[in-house]
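In this view, the complex is presented without one of its protein chains, the others remaining in place.
Here is chain A:
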Amino acid sequence: MAKAAQKLVGLGTRLGTSLATQGPKVAGDALQWSRPRLSKFWYYARVELTPPMPADVPAISKGFSKIVDSAKTGKFMNLTVKEAWVNTLVCAEVAFWFFIGEQIGRRSFVGYNIKSDYEPHGYI
């Protein structure tokens, strides 16, 4: 018991000294590694991922009316297969945002974690 306690104390002191001596260097290296990648992310996100602003409302309503108009007059049948495929992918992406939102709302990646007295049987 005493030996285990001694080992734990030794481990603690070694962790402490290594944190003090190498911590700043490791943190600096991590910052340096992440800086170009973060800047690249910002470069694209600033243009592509910004949420819609109130200034976009006319463009949004125009886009909607264009889609409704194309459905009403049958113009959508003149789309090429490639364009239709691209539109399908865009709709799929919007659907995926919904599912990510659902994961955030239920605070779990897979399934709903409900507190209950249910004990699932193990497989081992």
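Here, a residue touches a chain if its C-beta (ideal position, glycine included) is under 8 Å from a C-beta of that chain, and two chains touch if they have at least 3 such contacts; residues count from 1.
Convention: contacts and distances are computed from a predicted model.
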Absent chain [UniProt protein name; select from "ATP synthase F(0) complex subunit e, mitochondrial", "AP-2 complex subunit mu-B-like", "Gamma-secretase subunit PEN-2" or "Nucleolar complex protein 2 homolog"]: "ATP synthase F(0) complex subunit e, mitochondrial"
Touching residue (missing chain; options A:5, A:20, A:77 or A:94): A:94
Residues belonging to chain A that touch the chain removed from view: 40, 43-44, 46-48, 50-52, 56, 59-60, 63-64, 90, 93-95, 97-107, 112, 114-117
